[in-house]
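What you see is the complex with one protein chain gone and the rest in place.
Naming follows writing order (A, B and C), and every chain is counted from residue 1.
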Amino acid sequence: MTARYLDRARLAEACAVLGRNLDVFAPVQRRPGDPPRLELLPAAGNVTLAPRKPLVPLKALFLPDCEEIMTFRRRGGETVVTERPALARDRVVLGALACDVAALALVDRVMLQDPPDPTWRERRERTAIISLACAGEDETCCCASVGVDPLRPNGADAVLSPAGDGWLLESATEKGERIVDALQEVLRAPSAAEIGTARALTSSSRKDSPLAGCDRAWAEVWERVPWQGLAARCLGCGVCAALCPTCHCFEIQDERRGNDGARLRAWDTCAAKQYARMASGENPRAKLEARIRQRFLHKLSYFAERYGVIACVGCGRCAAQCPGATGIEEVARLLALAEADHG
Amino acid sequence: MGKVRVGVFVCHCGSNIGGTVRVPEVVEYARGLPAVRYAEHNLYTCSDAGLTSIKKKIAEHGLNRVVVASCTPRTHEELFRRACEEAGLNRYLFEFVNLREHCSWIHMREPDAATAKAKDLVRMGVAKAALLEPLEAARAKVTPVSLVIGGGAAGLAAAGALAQQGFRVHLVERSDRLGGLAISLWRLLPGDRPAAEIVGVLEREVKATGNVQIHLRTVVEDVSGFVGAFKVRLASPDGPAEFEVGTIIVATGARELEPLGLYRWRELEGVMTQLELERALSSGRTRYGDAVFINCAGAREPGRTYCGRLCCAVAIKNARYLKESDPDARVTVLQRDVMAFGAEFEGEYRRAMEAGVRFVRYSPSLLPEIVGDASVKAVRVRHDLMGRDIEIPAQIVVLTTPLASHADSGELSRMLKVPLDADGFFLEAHMKLRPVEFATDGVFVAGAARFPADIREAVSQGIAAAAKAAAPMYAGEVIVEATTARTDPRACSGCGSCEAVCPFGAVTVAQDAKGRPVSSVNAVVCKGCGACAAACPCGAVQQQGFTEQQILEMVESLAFGREEAP
Amino acid sequence: MERRLREIAREFLARPGTLCFLGWEAAPGERGTRPIEIRDAGRADLLVWNRRCHANLAAYLPRFRGSQGSIGIAVKGCDARALRELVRARQIERERLFVVGVPCAGLAGPDGESLARRCHGCRYPEGFAYDATLGPMVTPDLPPRPTDDPDLDAMSPDERLRWSEEELSRCIRCDACRKACYGCFCPECVFEASRPRWISRRDTIAEKLFYHAVRAYHLAGRCVGCDECGRACPAGVRLDVLNRALARHVEELFAFSGAGVAEGAVPPLLAFEPDDPEPYPGGER
Partner (left out) sequence: MTASFEPRILVFACNWCSYAGADMAGVSRFQMPPNCRVVRVMCSARIKPDQILAALTRGIDAVVVLGCHPGDCHYAEGNYHTRRRALVLDALLATLGVEKERFQVRWISAAEGAKFAAAIREVIDTVRDLGPNPLGRSHGTQAS
């Protein structure tokens, strides 16, 4: 699969070309200083292909914050039910970063195991991912510590590597190849220099995070982690879960308004107080520290026990956004400490 | 309760509704609504036929919610609720939809629009009905004993009226004798009879009943509880007393304002208040020489803006008497303007002038001055009409001050949770419609405690308050509105917003077993206005019959319920 | 000052019957500081005080309802206002608290240099009884409002609506603003309740408008302007603009001193005056 080159000047054009037959999603910046958002083009704001994590992770294009699974309308005593229609067109995502792409593979393990989640599967199968080689965004980035290659993202159908005033575009899969073909009219052959720069790219993503080698059962250790201390500065705001690329819990709500209604699937999180509350009103995780422990141990211990990998891609969103400045890295550190004290 | 089964009864009201709204169409529409198991229309749903049909269908179709779409709940709700009750359904599982006053009568020329609106209204009613819950009205036993605070004319009249009806009464008077302000008076208008004589009649009547326990030199120390069961604690030299009463009448009266710092009162010999003059007159002294009365002393001025109402009449009465008993004496009344209401007082005013009392107007901007060193010599005043100062010789100056509220009325108002007005007088529930009642059930007011009243008013108000107080004591119990507020302790943060806005002191926040603050509502005291429910940020406090969910459901039913776009 | 803070905390924790001391510690990396709950005097040296001590520690107090032992807490001007409100709303007993006043001349904005938005127009609480202070607790002289604030008053209703819809459309409904707010201490928020379900999970502007409008109303006269909601918001929604505007209106309407500013002042929505202004002049009889 040969490498092609996309000039920055032709980016908009490229999006338009893809838009002819595909729904195109790309990082869009609404106003300066904003974190980009992955939005369906055309969208208000400029498409910015930069190594900046979108506010809401790529996951949301496959498991949206809230979506209708079916709708029901009551008419003269009759109730009419309509299932969610299939995607109208195939989709392509431009500029996804390695961390978010790697996260999809983690969620796949849950969503695609038998019986697979039809919505997730359809969107995964019908979405091509053109990711952007990432030099590492900020101090909280540590994807390199958890086996993610920020420059050659696993699971991407093609990769854009910044070089000169544009990007080197290399396909990695059939799907990616088809995208490159579709784009031929706006692409050109790269110069040797451009190939050189792209190949020479390096990433600042840390490799020394305590998250490295964290993927195992922590059962005998976790009791000794000072969860209370974490809880003491946790506001329970749940922003960590809202921004996490691997969180995938959802709830099903039947929402009736007047005579119409819909069955909604919406994100839910174990960071929320109501999450574990039962119909009886009992709540095994009424305490904040219990919820924090659940959330982090699910990623670092339970998920690892079940699937052999931790449910964290080191994107650092939780650490960067937490009002209490706590992140999953710190929890991993505390686990390691607890283990050290232990033996 | 099991599955919700709503029955809808739409009324033609002859042609009142049916003449505009296409009732059968509305019924057909109602049949299609969620949870509706049965719908019909009646020529007159309120007729025997209609009511019988409601009861019959409740049984036939196992209906557990009833919606009647007809006229206004203000006239017919009770009727339909009773019908539900007779069919074994809790009366609060009924919802009223107004298709007449609120639809057919106000859209008479628009049958289509009126019919569409009727569908909306019925749909909203059904939406709420589906969420109705059975309620029970709280009942509270009423102790047939009353506490009357104040042994003046109003208090005596109230105590007497209650006692004559066979109720036991505790009459509390803080001085050492009954009669209040009146006994220090000399003669009373209208009719000009000795005050003592009139008060004596009231006192004898009270004692004759044998039902009144009189507590002299006694004050109310604490009151708790609510209508039917107030716990009262009294304090007196012979020790404290505690007992329970069903109702309370406040008849604490008022006091003559002491004109401290005004017109050299208590500084010059011969300057006295009306009350001091009345005492002197009672003691038999009749001749005083030249006299000047100064009206509105300490009244209708910044800080005490009200008119004492009665003071003018008092001055008129006493001025005339001084003139008649000493025709050579010059008697002058300095006034800002004369308030002699009613035929009698106006008559007294005329008689006084005929007797030779002079009435001179002064202006509040130039107050009269007293001339004299050790004792009064004269009064200098700017004569309004002549526009120059005149000096009126005088041996005595009588200051006409208004009645004022007792300094300590605040304590009692806090104890009883009833309000005072800006001048410290007690404030009734509604100045026109509920003149002797407080918003707080079981507590009433009579006489000058409310506002300066002459003896005739004091007595009639006392009797009125007694009549109001007697009602719940005859009934033996109070049945309170069931649509009261209720707190869900698990959802409550104890922030106290509910407590802050309750006008009746029905909501209190207290620590629970875990030491957390939690609000709770006393259903007997609660009047079901719902102010607390609206103040509660998280919906922990709900007004039964008007819950957050019921109201929101109606809103959404209107917003989203339409079959066709509006 | 930092040393003094540590001493005070150490002395406090050494007393019998104390539960913990709430202060700030250095956060890892570039995050500045973060809250810390110290239970043994030995760790008092972790405490720091600087322009990046943004966290309003009063927000942590309601969780101590029903527990035992006295609590030490360091407060800036805004935190003290919040604390006073919490005491009024019975969320914590003043007697349980050992309040250490920290003179704050204005916190750092995101860039570390500029003045934090929340600090514009700061007003220290009046007559607040601190148990100890690190210096005179007086309102610093700070500009009334951020220069980059949109001037809502100058906009037409239509422009304002476009502004608020644009602003609120950025919200991702993560709920962080609410949960970060000192004043949102209800055991179950209306937005969490299922009977009735006030708000839909649907990602529409209408739902977001409803959410933020109800939130603002519930805090009217109670919002102390600490802007912890703004700090918690990952989407950078300008909640501070909405909060500041409403607070100003409420203060003007009812001659209200401001939430937590004056001792004993009641939030205007919990009281009334018979001669309050008429919402609709001419609406009277």
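Assume a contact is a pair of C-beta atoms (placed from the backbone, for glycine too) under 8 Å apart; a residue touches a chain by one contact, two chains touch by 3 or more.
In this text, all values refer to a predicted model and were calculated from it rather than measured experimentally.
Undergrad: One chain is left out of this view; which of B:T45, B:N64 or B:N98 touches it in the full complex?
TA: Of all options in B:T45, B:N64 or B:N98, contact with the hidden chain holds for B:N98.
Undergrad: Please give every residue of chain C in contact with the chain that is not shown.
TA: Residues of chain C in contact with the hidden chain: 152, 155, 157-165, 168-172, 190, 198, 202-210, 213-214, 216-217, 220-221, 242, 245-246, 249-250, 253-254, 268-269, 271-274, 276-280, 283-285.
Undergrad: Which chain B residues would touch the chain omitted from the figure, given the whole complex?
TA: 72-74, 98, 100-103, 105-110, 113-114, 116-117, 120-121, 124, 419, 429-430, 439, 483, 501, 503-504, 527-531, 533-535, 543, 546, 548, 551-552, 554-556, 558-560, 566
FYI, only the chains that are shown with their structure count from here on.
Undergrad: Check A-B against B-C and say which one is joined by more contacting C-beta pairs.
TA: When B-C is set beside A-B, the one with more contacts is B-C.
Undergrad: Quick one: chain A and chain C, Cα centre-to-centre, how many Å?
TA: 32
Undergrad: Roughly how far is chain A from chain B, going centre to centre by Cα mean, in whole Å?
TA: Comparing mean C-alpha positions, chain B is 66 Å from chain A.
Undergrad: Which parts of chain A, given as residue numbers and ranges, touch two or more other chains?
TA: Expected reply: 257.
Undergrad: Of all the residues in chain B, which ones touch at least 2 other chains?
TA: Within chain B, residues 490 contact more than one other chain.
Undergrad: Show me the residue ranges of chain A that touch chain B in the complex, using the header's touch definition.
TA: Per the touch definition, chain A meets chain B at residues 74-77, 257-260, 281.
Undergrad: Name, in rising order, each residue of chain A that touches chain C in their complex.
TA: 30, 33-35, 55-56, 64-66, 139-140, 229, 232-233, 235-239, 242-243, 253, 255, 257, 264, 266, 272-274, 288, 319, 321, 323-326, 330
Undergrad: Given the complex with chain A, which residues does chain B contribute to the contact?
TA: Against chain A, the touching part of chain B is residues 31-34, 490, 556-563.
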